[in-house]
Each structure stands twice: as C-alpha cells, then as structure tokens.
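A single protein chain has been omitted from the complex, and every remaining protein chain is retained in its original position.
Moving on to chain A:
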Amino acid sequence: MTSSSSPSRKALSKIACNRLQKELAEWQMSPPSGFKYRVSDNLQRWVIEVTGAAGTLYAGETYQLQVDFPEHYPMEAPQVIFLNPAPMHPHIYSNGHICLDILYDSWSPAMTVSSVCISILSMLSSSPAKQRPQDNDRYVRNCRNGRSPKETRWWFHDDKV
C-alpha cells in the first residue's frame, strides 16, 4: 500500500498557513456531520475520520482520510487519500486513491477541506455496490513507488456516483 505517499513536503507558505488556521477554526466551530478531525499539531497533514451515513452501503463503517496540503494551498488542491483499509467503492482504489474531479482538475480555492469531505461522503453515499474500480490492479501497480494521486492523469467518466 502507498498510503504513506505524500507530495514533496515543502513547508506551507505564510498564505497557506493563515488560510489553514482559519479553516481549522471554522471546522472546530461547525464540523461537517459524519467527520471527526483527529487533533494533531501538524497543520500540513490532517487525518479525518469519516463515518458512513445511515441508510447507505457504508452505514456505521469508519474510514480515515489523510489530507496533505501543498506549499501553495489553496492555489493547488490538497492531496486527499483514504488510509488503509480504503472503502470498497467503484471510484476508490485499494491504495486509497480517490477518483473525484474536485481533488484534481476541478479544484478551486472556493472549496475547503470541509466541502471536499462532504463531496467524498456524498460519493460514498451514492455508491450502487461495494466494488473496486475495474482497473484497480493495473492502477495500483503503476503507483507502487509511492506516487501521489495528483500525478495521475484522471479520466472522469462517470458523474452518476
């Protein structure tokens, strides 16, 4: 598993630092429901616990998201992956990489960790079946050197799930 993969760990810029501190304060004031921030002193890597919504395939199951912020956040998207074990989902690879456009091409600084989390939970909630993506084995093999999902050229073909 490449769950420890991380982008080049350059320290956060002043702007990124200020913004993340504000996001964290806002999160602590009103955390998105279903998510729990695991308190740490590392502003650059957040570990977030997500609980599957009631009435969905993942009801009551708990998974962990790891969010790594690049030096120039929010000009660049954060890297968001599931820690092992990743939920079985047609858009989530067994190495934790998530095929979700807002994490890559469709990122915008108008988004926040909180809004990204909500998108991921809604992606889980609308899953029709607990299964891996068709190309899971090939993709995971190609990522074996700890490649970040942000280096993948994603092909977003399914906007139903």
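As a working rule, contacts are C-beta pairs under 8 Å (C-beta built on N, C-alpha and C of every residue); 3 or more make two chains touch, one makes a residue touch a chain; residues count from 1.
As a working rule, contacts and distances are computed from a predicted model.
The chain that is not shown carries the UniProt protein name "FANCL C-terminal domain-containing protein", picked from "Vacuolar fusion protein MON1 homolog", "FANCL C-terminal domain-containing protein", "Proteasome regulatory particle subunit" or "U6 snRNA-associated Sm-like protein LSm4". Note on the undisplayed chain: of the listed residues A:Pro74, A:Pro133 or A:Pro149, the one touching it is A:Pro74. Residues 14-15, 18-19, 22-23, 25-26, 28-29, 72, 74-76, 108-110 are the ones on chain A that touch the missing chain.
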